[in-house]
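First up is the structure itself, then whatever we jot down about it.
Right after this comes chain A.
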Amino acid sequence: MLTIEGLYGRYGDVTVLHDISLTVERGSFVSVVGVNGAGKTSLMKSIMGVEIKTHGKIRLEGEDISNWPTHRRVEAGITMVPEGRRLFPYMSVKENLEMGSYPSRSRKYRREGFDFVYSLLPKLKEREKQPAGSLSGGEQQMVALGRALMSRPRLLLLDEPFLGLAPIVVRQIRSLIPKLKNQGITLLMVEQNVASSLGESDWGYVMVNGSLVFEGKADDLLRSRDLHGVYLGV
Partner candidate 1 sequence: MILLQLLISGILIGGVYALISLGLTLVFGVMRIVNFVHGDLLMIAMYMAYWLFTLFGIDNYTGLLVIIPATAGLGALIYWGVLRFAVRRSHDASILATIGISIVLQNAALILWSADYRSINNELATRSVEWKGLHLSAPLLIAFGVAILVTLLLFAFLNHTYWGKAIRAASMDRYAAILMGVKPQQIFTLSFAIGTALVGIAGALLASVYTVYPTVGAQFLLVSFVVVVLGGLGSLRGAILGGLMVGIVESTSAYFIGSSMKELVYLLLFILILIVRPTGLFGQRLPEVDR
Partner candidate 2 sequence: GCLPEREANSNRVKIGVAFPTSGNLAKIGQSCTNGVEIAADLVNEQGIRPKIELVKVDVPDAVAAVHQVNRLILKEEIKVIVGTYSSPISMATSGITERNRVVLWEVAATDPRLTRQGFRYVFRPNPDAVLYGPATVRFLSEVVAPKLGLKKEEMRMALIHEDGDYGEGVAASTREAAKKAGIPIVEEIRYNAKTTNDLSSAILRLKRVQPDIINMVQYDTDAQLFWKQAKQLGLNAKVFIGNGAGQSSDNFGHTFGKAANGVLDTSSAIAVNPEALIPEMRQIEKTFIQRYKQKFGKEPDLIARLAFSSAYILFHDVIPKAGGDNPDKIRQSALSLDQPVGSTLVGWGVKFDKTGQNTRATLSVMQWQDGKLKVIYPENFKKSEPIMIPMSDGSER
(Lines give C-alpha, C1' and ligand atoms only; values in the text may rest on other atoms or scores of the structure.)
Protein backbone atom coordinates (compact mmCIF):
# COMPACT_ATOMS: atom_id res chain seq x y z
CA MET A 1 0.00 0.00 0.00
CA LEU A 2 2.52 2.52 1.19
CA THR A 3 6.26 2.40 0.85
CA ILE A 4 8.67 5.03 1.94
CA GLU A 5 12.30 5.02 0.95
CA GLY A 6 15.09 7.24 2.14
CA LEU A 7 12.85 9.99 3.36
CA TYR A 8 14.23 13.15 4.92
CA GLY A 9 12.04 15.83 6.40
CA ARG A 10 12.85 19.34 7.53
CA TYR A 11 11.26 22.47 8.91
CA GLY A 12 13.20 25.41 7.61
CA ASP A 13 16.79 24.45 8.22
CA VAL A 14 16.10 21.90 10.87
CA THR A 15 16.02 18.33 9.66
CA VAL A 16 13.81 16.18 11.85
CA LEU A 17 13.43 13.03 9.79
CA HIS A 18 16.47 11.08 8.68
CA ASP A 19 16.53 8.42 6.04
CA ILE A 20 13.21 6.84 6.84
CA SER A 21 12.18 3.68 5.07
CA LEU A 22 8.93 2.00 5.88
CA THR A 23 6.38 -0.31 4.33
CA VAL A 24 2.72 -0.71 5.11
CA GLU A 25 0.98 -3.70 3.59
CA ARG A 26 -2.52 -3.31 2.29
CA GLY A 27 -5.11 -4.13 4.92
CA SER A 28 -2.59 -4.17 7.70
CA PHE A 29 -2.33 -2.20 10.89
CA VAL A 30 1.07 -0.69 11.53
CA SER A 31 2.20 1.25 14.58
CA VAL A 32 4.99 3.71 15.03
CA VAL A 33 6.17 4.36 18.56
CA GLY A 34 8.75 6.69 20.00
CA VAL A 35 9.31 9.23 22.72
CA ASN A 36 8.07 12.77 22.59
CA GLY A 37 9.64 14.75 19.85
CA ALA A 38 10.96 11.71 18.05
CA GLY A 39 9.33 12.86 14.84
CA LYS A 40 6.27 10.66 14.62
CA THR A 41 3.92 13.49 13.80
CA SER A 42 6.41 14.80 11.32
CA LEU A 43 6.36 11.46 9.57
CA MET A 44 2.59 11.62 9.31
CA LYS A 45 2.78 15.13 7.93
CA SER A 46 5.30 13.97 5.37
CA ILE A 47 2.94 11.30 4.13
CA MET A 48 0.22 13.92 3.78
CA GLY A 49 2.58 16.45 2.31
CA VAL A 50 1.74 19.29 4.69
CA GLU A 51 3.91 21.79 6.51
CA ILE A 52 7.10 19.79 6.27
CA LYS A 53 9.57 19.77 3.41
CA THR A 54 10.54 16.28 2.35
CA HIS A 55 13.11 14.65 0.22
CA GLY A 56 12.93 10.99 -0.71
CA LYS A 57 10.35 8.63 -2.13
CA ILE A 58 6.86 8.02 -0.92
CA ARG A 59 4.85 5.51 -2.92
CA LEU A 60 1.19 4.70 -2.74
CA GLU A 61 0.35 1.43 -4.44
CA GLY A 62 3.62 1.72 -6.29
CA GLU A 63 2.96 5.22 -7.54
CA ASP A 64 5.36 7.94 -6.53
CA ILE A 65 3.32 10.54 -4.70
CA SER A 66 6.16 12.44 -3.07
CA ASN A 67 5.61 15.48 -5.24
CA TRP A 68 1.85 15.46 -5.15
CA PRO A 69 0.04 18.27 -3.43
CA THR A 70 -1.93 17.29 -0.37
CA HIS A 71 -5.35 17.43 -1.94
CA ARG A 72 -4.30 14.93 -4.53
CA ARG A 73 -3.09 12.56 -1.86
CA VAL A 74 -6.42 12.96 -0.09
CA GLU A 75 -8.27 12.23 -3.31
CA ALA A 76 -6.15 9.13 -3.68
CA GLY A 77 -7.48 7.89 -0.37
CA ILE A 78 -5.08 8.96 2.37
CA THR A 79 -6.72 10.58 5.37
CA MET A 80 -5.20 11.73 8.60
CA VAL A 81 -6.56 12.32 12.05
CA PRO A 82 -4.26 15.17 12.99
CA GLU A 83 -2.57 15.75 16.27
CA GLY A 84 -4.54 18.28 18.26
CA ARG A 85 -7.83 17.53 16.48
CA ARG A 86 -7.92 20.59 14.28
CA LEU A 87 -11.69 20.90 13.98
CA PHE A 88 -13.51 23.76 12.32
CA PRO A 89 -14.63 25.42 15.53
CA TYR A 90 -17.47 27.58 14.24
CA MET A 91 -18.98 24.81 12.17
CA SER A 92 -21.45 22.42 13.67
CA VAL A 93 -20.50 18.85 14.41
CA LYS A 94 -22.47 17.78 11.40
CA GLU A 95 -20.73 20.21 9.09
CA ASN A 96 -17.37 19.11 10.42
CA LEU A 97 -18.22 15.55 9.56
CA GLU A 98 -19.45 16.67 6.20
CA MET A 99 -16.10 18.28 5.49
CA GLY A 100 -14.66 14.81 5.95
CA SER A 101 -16.49 13.72 2.85
CA TYR A 102 -15.12 16.64 0.85
CA PRO A 103 -12.95 14.60 -1.55
CA SER A 104 -15.00 13.90 -4.65
CA ARG A 105 -14.24 10.23 -4.21
CA SER A 106 -16.02 10.23 -0.85
CA ARG A 107 -19.02 12.41 -1.53
CA LYS A 108 -21.18 9.60 -2.72
CA TYR A 109 -20.72 7.76 0.56
CA ARG A 110 -21.91 10.68 2.62
CA ARG A 111 -25.13 9.10 3.83
CA GLU A 112 -23.50 5.82 4.75
CA GLY A 113 -20.69 7.75 6.35
CA PHE A 114 -23.06 9.57 8.66
CA ASP A 115 -24.82 6.34 9.58
CA PHE A 116 -21.54 4.65 10.30
CA VAL A 117 -20.05 7.48 12.37
CA TYR A 118 -23.20 8.11 14.33
CA SER A 119 -23.60 4.46 15.17
CA LEU A 120 -20.00 4.29 16.29
CA LEU A 121 -20.09 7.54 18.27
CA PRO A 122 -23.71 8.16 19.23
CA LYS A 123 -22.68 11.14 21.32
CA LEU A 124 -21.99 13.02 18.10
CA LYS A 125 -25.52 12.52 16.87
CA GLU A 126 -26.75 14.09 20.09
CA ARG A 127 -24.49 17.09 19.52
CA GLU A 128 -25.03 17.32 15.78
CA LYS A 129 -25.93 21.00 15.79
CA GLN A 130 -23.46 22.24 18.39
CA PRO A 131 -20.49 24.28 17.14
CA ALA A 132 -17.52 21.99 17.38
CA GLY A 133 -15.50 24.59 19.26
CA SER A 134 -17.77 24.34 22.28
CA LEU A 135 -17.48 20.59 22.70
CA SER A 136 -15.46 19.04 25.47
CA GLY A 137 -11.97 17.89 24.64
CA GLY A 138 -12.91 14.27 24.27
CA GLU A 139 -15.98 15.04 22.26
CA GLN A 140 -13.82 17.01 19.90
CA GLN A 141 -11.46 14.12 19.50
CA MET A 142 -14.46 11.97 18.57
CA VAL A 143 -15.40 14.44 15.88
CA ALA A 144 -11.88 14.37 14.53
CA LEU A 145 -12.04 10.60 14.27
CA GLY A 146 -15.51 10.64 12.80
CA ARG A 147 -14.51 13.25 10.27
CA ALA A 148 -11.66 11.08 9.05
CA LEU A 149 -13.90 8.05 8.76
CA MET A 150 -16.36 10.06 6.66
CA SER A 151 -13.86 10.15 3.83
CA ARG A 152 -13.80 6.38 3.44
CA PRO A 153 -10.03 6.31 3.45
CA ARG A 154 -7.94 3.60 1.90
CA LEU A 155 -5.05 4.53 4.13
CA LEU A 156 -5.89 6.03 7.49
CA LEU A 157 -3.21 7.84 9.43
CA LEU A 158 -3.96 8.12 13.11
CA ASP A 159 -1.85 10.53 15.13
CA GLU A 160 -2.56 9.85 18.78
CA PRO A 161 -6.22 9.33 18.06
CA PHE A 162 -7.20 8.41 21.59
CA LEU A 163 -5.86 11.45 23.31
CA GLY A 164 -8.36 12.61 25.90
CA LEU A 165 -10.87 9.89 25.24
CA ALA A 166 -12.48 8.02 28.08
CA PRO A 167 -11.43 4.36 28.37
CA ILE A 168 -14.80 3.15 27.28
CA VAL A 169 -14.60 5.04 24.01
CA VAL A 170 -11.03 3.91 23.41
CA ARG A 171 -12.11 0.35 23.91
CA GLN A 172 -14.97 0.72 21.49
CA ILE A 173 -12.82 2.21 18.80
CA ARG A 174 -10.06 -0.32 19.26
CA SER A 175 -12.54 -3.09 18.89
CA LEU A 176 -13.52 -1.58 15.59
CA ILE A 177 -10.09 -1.86 14.07
CA PRO A 178 -10.42 -5.41 12.78
CA LYS A 179 -13.64 -4.37 11.14
CA LEU A 180 -11.95 -1.51 9.39
CA LYS A 181 -9.20 -3.81 8.25
CA ASN A 182 -11.81 -6.13 6.87
CA GLN A 183 -13.23 -3.28 4.87
CA GLY A 184 -9.81 -2.97 3.28
CA ILE A 185 -8.71 0.10 5.18
CA THR A 186 -5.02 0.22 5.91
CA LEU A 187 -4.03 1.82 9.17
CA LEU A 188 -0.89 3.57 10.26
CA MET A 189 -1.01 4.72 13.85
CA VAL A 190 1.15 6.73 16.17
CA GLU A 191 0.41 6.21 19.81
CA GLN A 192 2.09 6.76 23.11
CA ASN A 193 0.67 3.76 24.78
CA VAL A 194 3.23 1.36 23.44
CA ALA A 195 1.83 -1.75 25.01
CA SER A 196 -1.67 -1.47 23.74
CA SER A 197 -0.89 -0.01 20.35
CA LEU A 198 1.79 -2.55 19.51
CA GLY A 199 -0.27 -5.26 21.03
CA GLU A 200 -2.93 -4.99 18.42
CA SER A 201 -0.91 -4.11 15.36
CA ASP A 202 0.57 -6.37 12.76
CA TRP A 203 3.85 -4.62 12.47
CA GLY A 204 5.66 -2.02 14.45
CA TYR A 205 8.34 0.59 14.03
CA VAL A 206 10.32 2.35 16.69
CA MET A 207 11.42 5.89 16.06
CA VAL A 208 14.29 7.59 17.81
CA ASN A 209 15.45 11.09 17.04
CA GLY A 210 13.90 11.14 13.61
CA SER A 211 15.10 7.73 12.50
CA LEU A 212 13.36 4.38 12.48
CA VAL A 213 15.65 2.20 14.52
CA PHE A 214 13.74 -1.04 14.94
CA GLU A 215 10.97 -2.78 13.18
CA GLY A 216 9.36 -6.09 13.57
CA LYS A 217 6.28 -8.02 14.43
CA ALA A 218 4.63 -6.07 17.14
CA ASP A 219 4.72 -8.90 19.66
CA ASP A 220 8.41 -9.41 19.11
CA LEU A 221 9.10 -5.75 19.52
CA LEU A 222 7.17 -5.64 22.72
CA ARG A 223 9.30 -8.35 24.14
CA SER A 224 12.59 -6.97 22.88
CA ARG A 225 14.92 -5.31 25.28
CA ASP A 226 15.88 -2.77 22.66
CA LEU A 227 12.51 -1.15 22.85
CA HIS A 228 12.79 -0.73 26.55
CA GLY A 229 16.25 0.60 26.04
CA VAL A 230 14.87 3.36 23.87
CA TYR A 231 12.30 4.32 26.37
CA LEU A 232 14.52 4.16 29.33
CA GLY A 233 17.10 6.14 27.49
CA VAL A 234 19.84 3.51 27.76
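By our rule, a contact is a pair of C-beta atoms (placed from the backbone, for glycine too) under 8 Å apart; a residue touches a chain by one contact, two chains touch by 3 or more; residues count from 1.
Selection criteria: all candidates are chains of the complex that A comes from, given by their letters.
If you're wondering where the values come from, they're calculated on a predicted model, not measured in any experiment.
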- [ ] Could you sort through 1 or 2 and say which touches chain A in this complex?
- [x] 1
Task: chain A residues touching candidate 1 - in the complex, by the definition given at the top - done: 48, 50-51, 69-71, 74-75, 79-80, 82, 86-91, 95, 98-100, 102-103, 107, 131, 133-134, 136-137, 140, 147, 151
